[in-house]
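Only one protein chain is missing; all other protein chains are in place.
The chains carry the letters A, B and C, assigned in the order they are written, with residues numbered from 1 in each.
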Amino acid sequence: MPAPDQPTPDLGRLIVQGADQPGIVSAVSSVLARAGANVVSLDQYSTGFAGGRFFQRTAFHLDGLAGHLPTLSAELDEALGSLGLSYRLIEARKPKRVAIMASKSDHCLLDLLWRQRRGEIPMNIAMVISNHPDLGEDVRGFGIPFIHVPVEKGAKDVAEKEHLKLLKGNIDLLVLARYMQIISGDFLEEVGAPVINIHHSFLPAFVGAGPYQKARDRGVKLVGATAHYVTEDLDEGPIIEQDVVRVSHHETTPDLQRRGADVERQVLSRAVTWHCEDRVLLNGNQTVVF
Amino acid sequence: MPAPDQPTPDLGRLIVQGADQPGIVSAVSSVLARAGANVVSLDQYSTGFAGGRFFQRTAFHLDGLAGHLPTLSAELDEALGSLGLSYRLIEARKPKRVAIMASKSDHCLLDLLWRQRRGEIPMNIAMVISNHPDLGEDVRGFGIPFIHVPVEKGAKDVAEKEHLKLLKGNIDLLVLARYMQIISGDFLEEVGAPVINIHHSFLPAFVGAGPYQKARDRGVKLVGATAHYVTEDLDEGPIIEQDVVRVSHHETTPDLQRRGADVERQVLSRAVTWHCEDRVLLNGNQTVVF
Amino acid sequence: MPAPDQPTPDLGRLIVQGADQPGIVSAVSSVLARAGANVVSLDQYSTGFAGGRFFQRTAFHLDGLAGHLPTLSAELDEALGSLGLSYRLIEARKPKRVAIMASKSDHCLLDLLWRQRRGEIPMNIAMVISNHPDLGEDVRGFGIPFIHVPVEKGAKDVAEKEHLKLLKGNIDLLVLARYMQIISGDFLEEVGAPVINIHHSFLPAFVGAGPYQKARDRGVKLVGATAHYVTEDLDEGPIIEQDVVRVSHHETTPDLQRRGADVERQVLSRAVTWHCEDRVLLNGNQTVVF
Partner (left out) sequence: MPAPDQPTPDLGRLIVQGADQPGIVSAVSSVLARAGANVVSLDQYSTGFAGGRFFQRTAFHLDGLAGHLPTLSAELDEALGSLGLSYRLIEARKPKRVAIMASKSDHCLLDLLWRQRRGEIPMNIAMVISNHPDLGEDVRGFGIPFIHVPVEKGAKDVAEKEHLKLLKGNIDLLVLARYMQIISGDFLEEVGAPVINIHHSFLPAFVGAGPYQKARDRGVKLVGATAHYVTEDLDEGPIIEQDVVRVSHHETTPDLQRRGADVERQVLSRAVTWHCEDRVLLNGNQTVVF
């Protein structure tokens, strides 16, 4: 038995969000029912009875989905537009186009490449960009282009221009897999796709550089990792996923880095998977993860 | 801001299940929308595209809910009856009527009593029945009736008759909080309410008596607990919730019992809470937990 | 089979710490061996090969332990004094004398009282002090004195004087079980016993008041609790234990408080247990937990 949300040519996803009000679920499901679609999973969340914000993700099966899209869109425009709701209608068979940026650490990058090869994440990795050449051989071994864009001191804008040339229009998602450079606000505005970063601490603890050393100094008993959307405010973007692992006085800072690396790769892989399955909705600076 | 599923006079829950087919979600939500209800949370699950089983739990807010129930029921009968689906329409403001059976161990029992006092579980504990007198003072300290029904060797049927006299018609749920007696099939048939048990192992490992000793002998590195509905087949009923805790070679069998007791009380409390919030649906010998 | 560290009349514990150097383990174990003691558990930790700090906890069995103490002490003075090491020699049969301070929340307090009644923590709870009368009946139900010491606005020093009168010389440990008052540095100096506090967040995230609201606002995916020794710097003392629980967008701030309460009571109970078993050693602002 295939998993209900397994991408097939005929699986669609409908994301709806906006101001909560009675009748939204009914309006959405009526449109789908009239088209002959079968709802295979539906998640709904509202921040409150009155004056709240409404979020819904529906996965549905509809024979010949691609052909029905124009009609479905027209009906959704009519049903939802008057309610002031926005929606996205997605064909699940189309994997997200993803680029990954990395530096010298391989753990997060390799885990993503390996999961994509196994078919665990519905994405196509278009390219890997790095400010160091070290990981080239590994990446190309997966059959994926590796592009080395050095970042010269004081000339980040040059590098970012090259990045934008490679990325703009070509991707649906950019993943920073331990890319050790700060991204400019201009870049974020221009790249035209959401950016996910993995921070190597349990945010908001230990923001900034060197979190494992800070964790060691503070003597915490758990270390963690946080995957979040990147905004101009460093380490302050909406959190998608977090996890922790238990440590003790025995662990030195390098030990914490090793233990943490395992958490980082899991947390980032989960966040990327959920994003590529259209499970992550933005609610201000928070996320709703269905 | 109240939690969306916080019981208020006007919060309703609608549970629908049956053979999957296109249009169910739409039919259900249309009925609710016509009544002016606002869906505050909706969970839906289907075991497959075609020929699958369908499960849905909807929590909704409707001003003056009690007065709308007859109309809602009539409309649901019409909308769902023709599709061969069954449904339950529940007023969340009515807590479940619960009885607890226990023996000498206090940890699961006290955790339930304490959580009910804090308002964490939407239930009224009507009585506690025990085959031993030991826990009477603790229970009565919470203002709850404690009834001692000894079980004489070879005369369990006598005790069960007394149990049934106390329970039949008076409860919506019976919880076995480490009640160390086997329940007969006749009792289960007659009691007229679901029965939840806590088993002190990670089922299906270590069925039967003495699971912690068996766990020690096998040298496992985790011990656990399982909350399940009771059926005639001992330790084989549908599992609602499970959890584990890490142990090591240092732990003796009494240590495992102590460590396990913490897991038992958490697992049982979660299972009872979810049941009382109508989140647990039966799917053959499995559960769907929304 | 009793747990090796089960308090019996003849179980002793020896804690040694100081500058690391070759031969310490040998010196300690020679003293114990000459006395005829049997080591039942030994934990040792050193922060580095050279110039490091040394920590050791040894649990041993010695028939007629009390009678051997003067000789053991004399031999340890000789063996360890010359190495510049400090030590504590403890009879495990003597439970720690503990006072608990609480306010209105019962979850941490009741968990400690209940575990002590079950014999899970080697302590005698001498008294519970509260700035509110609410929890008196619960505490006295366990047969433990409850003393209500109101804290008038601007007159904390009056209350603290009364606290000190009750506590000084009478306790080995003071536990703040969600006591919602800041403790003065003077009090800490005078009380003559270590003080353990439970902070309702995963420190160093969300220091100060209202951590669950802050966690909700930041949209974290895990909430936690931290047990630490109290120092003059609020929320900055040495961490003994931490844990977390997964939450989602569904949880409101009151939900987080409820979920967090479960973690708080577990974390505090573990920290108090470990302290009372002499497992927690101070290493600057960090702890070594054996």
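Quick note on the criterion: a residue touches a chain if its C-beta (ideal position, glycine included) is under 8 Å from a C-beta of that chain, and two chains touch if they have at least 3 such contacts.
The structure presented is a predicted model; accordingly, all values stated were derived computationally and were not measured.
Chemist: Would you mind spotting which of C:Leu42, C:Leu89 or C:Ile144 touches the chain that isn't drawn?
Modeler: Of the listed residues, the one touching the omitted chain is C:Leu42.
Chemist: Using the touch definition from the top, which of B:Arg34, B:Arg88, B:Arg118 or B:His250 touches the missing chain?
Modeler: B:His250
Chemist: So that we can see where the missing chain sits, which residues of chain A does it touch?
Modeler: Given the touch definition above, chain A has residues 1-4, 41, 106-107, 110, 114, 118, 120, 141, 250-255, 258, 262, 266 touching the missing chain.
Chemist: Going by the touch rule given at the top, which residues of chain C touch the chain that is not shown?
Modeler: 1-2, 4, 20-27, 29-30, 32-33, 36-49, 61
Chemist: Identify the residues of chain B touching the omitted chain, counting contacts across the whole complex.
Modeler: Counting over the whole complex, chain B touches the hidden chain at residues 45, 202-206, 218-222, 224, 238-244, 248-250, 283, 285-289.
As a convention for this text, only the chains that are shown with their structure count from here on.
Chemist: Write the angle of the rotation needed to overlay chain A on chain C, where the fit uses Cα atoms and the result is rounded to the nearest 5°.
Modeler: 180
Chemist: More than half overlap in residue numbers between the two sides of the chain B-chain C interface, or less? Answer same or different.
Modeler: Copies use mostly the same positions to touch.
Chemist: Averaged over CA atoms, how far is the centre of chain B from the centre of chain C? Could you give it in whole Å?
Modeler: 37
Chemist: Where the centres are mean C-alpha positions, what is the separation of chain A from chain C, in Å?
Modeler: Those two chain centres are 42 Å apart.
Chemist: Residues of chain A touching 2+ other chains?
Modeler: Residues 45.
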